[in-house]
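Of the protein chains in this complex, one is absent; all others appear in place.
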Amino acid sequence: MSSRDKILAAVKKNQPPLEALPDTGSLAAIQFGNTVDKFTAVLEGIGGRVLKANTLNEVFAWVRANFTEGHRFITTIEGAADMTVLSGDEAALSLEDLEAAVIRAEFAVAENAAIWVTHASVKIRVLPFICQHLVVVLHPNDILNNMHEAYARIGKDGYGFGVFIAGPSKTADIEQSLVLGAHGPKSMTVFLLPKAQ
Amino acid sequence: MKDGPHNHVDLAEQFNADEARVNWHDETLWWVRQKRDKAAWQVPEWEQLREMASQVKLHTLSNLHDYLVQFEQNAQRNGITVHWAADAEEHNTIVHGILQKHGAKKLVKSKSMLTEECHLNEYLHEQGIDVIDTDLGERIVQLAGEGPSHIVLPCIHWKKEEIGVLFHEHLGTPEGCADPQLLTNAARLDLREKFLTRRVAITGVNFAIAETGELVVCTNEGNADMGAHLADVHIACMGIEKLIPQRKHLGVFLRLLARSATGQPITTYSSHFVKPLPGQELHIVLVDNGRTTQLGREDFRSSLKCIRCGACMNTCPVYRRSGGHSYHNAIAGPIGAILAPNLDMKQYADLPFASTLCGSCSNVCPVKIDIHQQLYKWRQVLTQEGHSPAAKTVAMKGMAAVLSKPGVYRFSGKVGRWFMRVMPWLVNNKLNPWYKQRDMPAPPKQSFGEWYKNREAGKK
Partner (left out) sequence: MTVGLFIPCYVDQFYPQVGIATLELLEKLGCKVHYPFGQTCCGQPMANSGYEHLAHSCNDLFVKNFDGFDYIVCPSGSCTLHIKDHLHATHAQAEASAQSIRRKIYELSEFLTDVLKVQHLQARFPYKVGMHQSCHGQRGLHISQMTELIADGYSKPGQLLNMVEGIELVELDRKDECCGFGGTFCVAEEAVSVKMGKDRVADHLHHNVQYITGVDMSCLMHMEGILKRQKSHVKVVHIAEILNNQQ
């Protein structure tokens, strides 16, 4: 008898009588009058930054002006004129010298300032982790209230990989002192871009 | 195995030898509990969320067989290789087998309490494989040759000066440097090199979804992702109880997990792995290691609801004043005390007694495990199974004999108090553990019963 069979048999034998699955839709989850304000307040509280821009090129110009330690900048936003667009065919390891990456969030969540991206937005999975600084472009209308709305929006999307990203990477493992920039990006900046860019 | 005591009482006593350090450890973790409170108060529906999470988990455990089968089908359809390990040894062998197949001698590992439970690092080391733990706290205890003392905050028992000394020795940071930012930067650079050069990554799994076959891994540092997305082989290790039915249930659990653990609204990264990268192998090892036994224990099966947040440890007044290592188990604190005896009653018989049954743990638990009630019930089981010292049984039988006979009780009480008044040194001495750091209560001439008897007699 394989371990699989042994385990499944033991589970079947020992599991208790069926308990009902509750309806999570019945939960009256938190709503915010102004999701932009809430998102901004939370992101700033967790070490991120929220800025406004009118065009993508404004964003790229800001990025180049503010991240000056490295030289390589990349975006995954199709049709961008002022920054190299990632094709997705690059080797993951080739991104290791990336100073900053500019990606578009599929949506965001106000209660925890998380943005959601899948492979479609990042093209190479390691991109939002390996760059030194992460810059995100977000439409203000794409900020949902809470995680239940987030999963309703994701629905049955057949992504191969998706991730909620809330702020720059961090650790407090050394005596509970918060340090930004553990292994992932040292900073996260979200640009609210109102027009379809 | 280190020499010295292996039970909570003695290890806790050792821990308490340095009172200033105990205060520091206690205050740090109490502060984390307070952060949790602050975060929970931001969610008006918090208590409903806990109830929802508890019910989802209870339902899952009651249908675990079918959910495991469903998960496996979906994961395999997505290109994930599914392995089943009956116990810790088999888990380690499976992981090693995958490494051998790829000729890998080095790997990176992000936090997985399951791999701690299975002692994977030691096993792989014996096979000549170099494992680097990439979570900063775990890297620190790895360099120190210890296990983590807390499931979320692995080196909470280490002071920054001590970490500075460790990093000076192993990473070449300047002597005397104790600045958390500088030390973290040094670890960032050192571990980045490992991520870029190692081809195999092991991660844990916070939640696995039966409906879609996906795995969710939550980190603040991004180390799980830096490892997994640069590796040729990603091995995810998971206890079978980590399953939840549907993707939308993550809405409930991801709202509870980080708030309960550290007071953050969510971890920086909540990564959802569905398919391996093209050209990459993604393996999942599903581990039993006593979980099916616990599933069969009516009083204790709900301990399998645990989502490994650590809130019970942060709130536990005993844990804060004894430290995680005093539980001599991969998982310490209140949840460790109700999980461990399932695996080995003899080795862990002390743990359920390392508690005053105050109940704080049960009330911070995001999935409403009745931890303090299970601690009480484990005490009965362990005693019935013969894991109680003989002297204790004799004393308890004596107590039962006295307390079941009112006349004997009253007489013993009267005599005991007389001796305490006339010969206080009989109890006020080193042999009386109470007396070590506390005065005894003053023995009155009359008990309440005697006073009442006189009053009633006076009325007649």
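Here are some notes:
We call the chains A and B, going by the order they appear; numbering starts again at 1 in every chain.
Keep in mind that, in the parts below, contacts are C-beta pairs under 8 Å (C-beta built on N, C-alpha and C of every residue); 3 or more make two chains touch, one makes a residue touch a chain.
These figures come from a predicted structure and were not determined experimentally.
In terms of the touch definition stated at the top, the absent chain reaches B within the entire complex. Within the entire complex, the positions of chain B that touch the omitted partner chain are 8-9, 12-13, 15-16, 19, 22, 26, 30, 37, 40-41, 43-44, 46-47, 315, 317-318, 321-322, 353-360, 362-364, 376, 379-380, 382-384, 388, 392-393, 396-397, 399-400, 402-406, 409, 413, 416-417, 433-434, 436-444, 446-453.
Here is the rule we use: only the chains that are shown with their structure count from here on.
Chain A and chain B have centres, each the mean of its CA atoms, that are 29 Å apart.
Chain contact summary for the complex, chain A toward chain B: residues 2-4, 6-8, 10-22, 24, 27-30, 42, 46, 92-93, 96, 111-114, 124-126, 129-130, 146-148, 150-152, 154, 156, 158-177, 179, 181-185. Chain B contributes residues 28, 31-32, 43-45, 48-49, 52, 55-56, 58-59, 61-65, 68-69, 78, 84-86, 90, 134-137, 140, 153-156, 158-160, 163, 180-181, 183-185, 188, 191-192, 195-196, 212, 220-223, 225-226, 229-230, 240, 245, 247-252, 254-255, 262, 264-275, 277, 286, 288, 292-293, 295-296, 298, 301 to its touches with chain A in the complex.
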